[in-house]
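Only one protein chain is missing from this complex, and each of the others stays in its spot.
Coming up: subunit A.
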Amino acid sequence: KEKISIALYFNIGIEDTNRITRCQVIHTPMSQYSSTVTRTHVSYEVKDDVAVVRMNDPNSKVNTISIQMQNEMTEVMNELWANDAVKSAVLISSKPGCFIAGADINMIQACSSAEEVTKLSQEGQKMFELVEKSPKPIVAAINGSCLGGGLEFAIACQYRIATKSKKTVLGTPEVMLGLLPGAGGTQRLPKMVGLPNAFDMMLTGRNIRADKAKKMGLVHHLVDPLGPGLKSPEQRTMDYLEEVAIQFAKGIVDKKIPLQKDKGMMQKIQDYVMSFEFVRNQIYKTVHGKVMKQSKGLYPAPLKIIECVKTGVEQGPTAGYLAESQNFGQLAMTAESSALIGLYHGQVACKKNRFGSPAKEVKTLAILGAGLMGAGIAQVTVDKGVRTILKDTTVQGLARGEEQVYKGLNDKTKKKSITSFERDSILSNLCGQLDYKGFEKVDMVIEAVFEDIKIKHAVLKEVEAVVSPHCIFASNTSALPIKDIAAASKRPDKVIGMHYFSPVDKMQLLEIITTDQTSKDTTASAVAVGLKQGKVIIVVGDGPGFYTTRCLAPVLVEAVRVLQEGADPKKLDSLTTSFGFPVGAATLVDEVGIDVAVHVAEDLGKAFGSRFGGGNVDVLKTMVELGFKGRKSGKGWYVYEPGRKIKEVNPEIGEILENYRMKANPAVSSDSDVQYRLISRFVNEAVLCLQEGILNGPLEGDIGAVFGLGFPPCLGGPFRFLDSFGADKLVAKMQQFEAVYGNQFSPCQLLLDHAKDSSKKFHK
């Protein structure tokens, strides 16, 4: 049972950005505000001698640090500091799911120079310095997301209390947008949680749950979320958090609650060790090395973060804050940052259903085939509370699939993100079976069976014989045209393609393929299911290889040619990863499966002709004949052995490559040429998909390439890459390759149009 399974991970944590609703940057001049305007974002009331300051952005579901918010906050703070009846303050949001999610990303994008952005950063730094030096203790009461600028605000406060809710997360995700925490974050975090933790937070941008934050010393105290009482659980939990925070604020004023907790033995030891300069230098060096290894130096933000932290720790706060604001300004102007911010916007857009809500919600989903894909789809479905039937043809296949779902959930219990009880009740949504029992109640069937049109037709007919008329049939094929599959259907309007990427629980992308006959409601329903499964979705037109596989195929054949021309797999991998791909081309083929690559290359080769030529597919066929099918068979380009971390090149492929040796043309074979040969074929095919209407727009093209195929995130996707690199430059390179290799490198018309007119951009 094989499919095209593309296993890719990002080393740079783009995949987590979906949790941030806005970006986090602090800025804003504090002087322009007129006090006669009534406050709409920040309000306060004094309870006993504690001022409860409430933030509530009336125009949004989340609080962001906007000009308005910051001005009102400054005004309120000044009033509190001047008010003798106030001895302390509690800072809390009126929105149950969000403390502060950050600041509006558009404001930073509105700046035209690094100096402007630096100034914004410095104003943010100043404001939080005032908060930090507040003569009246401020308790931040955190429920929901506390990210970026929100976290920087919170850590400037004297005390932090957070709810132990799943929604409460703290983090500094700026790095995912190619930025750094620019309002004192790089300076305060290391002091608060220590160098190693601070680096981990700022360099990965990951969200930290409340209990972990407590352990790290990021928050002082935790409050349990409450169930229903005399108000809704959400509201009552907020009130309770406020009550507890007020108690603590009073306690701090009365000196009953110490601001500094006694350090444990481990902490003391760590502090002592950190007091040596050479130890710290070793840390900077190690972290720097790790960043370079993972980012290949393609991402400036992590390096700048290290620099800011180092400057602050080694040269004192003045130099540190200055470095932070200046580097922040510089980063905001980088192409990498705009690429990452573009991806972020794209991702938000691809989390919406532009086809409206479906007529009927999918409550029961059936999956045919319990292989890696089928079981993966089941796993991301059952935990959303959807009843899921997992059908296979053999007991062994079914058992393996069910075990995969169980293991995926059990790993979550081990990481304590769900309880064992939740795991069990989630699993009760899964029904494994070998027959079509109960299919009359199924709202959607996703088939993940062997990639063979005859088998697809057979299951389609079997399914249509047992399901009710409203049931949608989705095919998780990666290359077979959906219209060919639908040809066997009695109701082609209910047939659609849903192309998942392996491993399904890790890969965010879902490519949905519609034919001319697919109804809008069917599409809306498929998108709704995908969104429920937590996917980022692109909806593309039908055709061989759709969008993603079609872009990948020419890269695969080009990679084979590069190998035939004498590069060894490790060299090929290093060329691709140093360009920004998270996984090298040779490793990618091993992950996908050599046999699958053969299918793709041959099928698409037939469909598109000589343009899809390049390396000799017989190389791959010979490998398959010898049993080198990639990772799953233990051998491909590399040798895979359980427990071995360092991959060795498969010694037996040398001979195969020797038999198919091609002579490299030195004019197009420098390292850089090879990189551009690979990337230009990818990009040209993507543009062609847009030209042919397979793609709905460049945005979905970028998202699909980055999240499905690992196109370098720092380049923002093929279309953004063309905008920033210059279509004319790429066309020039392609024409150079075309002279040697022919039409495989002929730029398509749309690409030529953009090359001719440099004012034409894919992204406005």
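Everything that follows uses one rule, which is that contacts are C-beta pairs under 8 Å (C-beta built on N, C-alpha and C of every residue); 3 or more make two chains touch, one makes a residue touch a chain; residues count from 1.
Criterion: contacts and distances are computed from a predicted model.
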item	value
Chain not displayed: protein name in its UniProt record ("TBC1 domain family member 5 homolog A-like isoform X2", "NADH-ubiquinone oxidoreductase chain 6", "Sodium/hydrogen exchanger" or "Trifunctional enzyme subunit beta, mitochondrial")	"Trifunctional enzyme subunit beta, mitochondrial"
Contacting the left-out chain in the complete assembly, out of A:G229, A:G289, A:G609 or A:G693	A:G229
Among A:S43, A:S60, A:Q247 or A:S519, residue touching the chain not depicted	A:Q247
For subunit A, residues in touch with the removed chain	223-224, 226-233, 236, 240, 244, 247-248, 419, 421
